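Notes follow the structure.
With one protein chain removed, the remaining protein chains of the complex are shown where they sit.
Here is chain A:
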Amino acid sequence: MKIDVEHIARLARLGLTEQEKKLYGDQLSRILGHAEELNKLKTDNVAPTTHAIPMKNVFREDKAIPCEDTEAILRNAPAEESNMFLVPRIIE
């Protein structure tokens, strides 16, 4: 199994070193090759399970409740200004 490591890394927004690209290329082939074992299972009329217990959407009353402390949240920001998160310029 051949895997386009650079394409997948780009989708995941994940920078990889040249060494990692080679390593993951080999390892992913092996791991996903093992996953192909699943093709032995007949699943034609089987419904997929996303959660082990039945799930339905949960609503709460539409009532304002206090948010977490803004200061405590911003303390973790790598860069902030006037209660906003700063990121590198997006639009020239």
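Quick notes on this structure:
Everything below uses one rule, namely that a residue touches a chain if its C-beta (ideal position, glycine included) is under 8 Å from a C-beta of that chain, and two chains touch if they have at least 3 such contacts; residues count from 1.
Note that in this section contacts and distances are computed from a predicted model.
The chain absent from the displayed complex carries the UniProt protein name "Glutamyl-tRNA(Gln) amidotransferase subunit A", chosen from "Branched-chain amino acid transport system permease protein", "WD40 repeat domain-containing protein", "Glutamyl-tRNA(Gln) amidotransferase subunit A" or "SoxY-related AACIE arm protein". Although one chain is not displayed, chain A still touches it through residues 3, 5, 8-9, 11-17, 20, 24, 27-28, 30-32, 34-41, 43, 46-53, 55, 57-58, 60, 68-69, 72-73, 75-79, 85, 87-90.
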